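Heads up, the thing below is written out as structure tokens.
Here the complex is missing one protein chain, while the rest keep their positions.
Showing chain A:
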Amino acid sequence: MSNYIYISINEHTHTHTHTHIHFIWSSFLLSVPGRRRRGVLSSTPLEILFFLNGWYCASYFLIEALIFLYKGLILPYPTSNLVLEVVLLALYLGIEVTRLFLGCRGNLCERRLPLVVSVGLTIPAGLLALYYLLLQTYALRLETVLSCIILVFYGLEVILSIAALITFCREPSY
């Protein structure tokens, strides 16, 4: 929404640059408090992080699926544990996709609510990452590495999301 407004203002000023009246009008607009011209509030590092995290997330779940196949064949597993962990992995995938989608949308649209939900979803996602890091039946070294990386993603995303939220809150929205 704010993008559209920004563009329309820009066009307005551009097309009527040489019109005195319009110049006065635009300067009048800018001079009015609360109606001054504003830049892009979306966070570029956060957007980059979300993009990378999306690719990483896809590869993470692919590798995890293969790892569970490997572990199920190689290691002695109680069936209940294996089922629980695979179901949790599917749940984790759903949470992660939702979180990334909402976070990305919230950041680009400068909307607070999706970004807040995304940050909220980071908590169960982080807990699940911790589960696969520490508490699952057998944590392979590869899984440890993968989970550590994903936890680092979460940390950075939470920090940047909160920063973006603060920016959004400071700036009034139309």
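Observations, loosely collected:
Criterion: a residue touches a chain if its C-beta (ideal position, glycine included) is under 8 Å from a C-beta of that chain, and two chains touch if they have at least 3 such contacts; residues count from 1.
Going forward, contacts and distances are computed from a predicted model.
One subunit of the complex is not drawn; among "37S ribosomal protein S16, mitochondrial", "Ubiquitin conjugating enzyme", "Tectonic family member 1" or "Aldehyde dehydrogenase domain-containing protein", its UniProt record names it "Tectonic family member 1". Residue-wise, the contact with the chain that is not shown comes from A:L75, picked out of A:L75, A:A90, A:L113 or A:L127.
Within the complete assembly, A:V145 is the residue of A:L62, A:V83, A:L127 or A:V145 that touches the hidden chain. As for the chain not pictured, it touches chain A at residues 48, 51-52, 70, 75-78, 81, 134-145, 148-149, 152.
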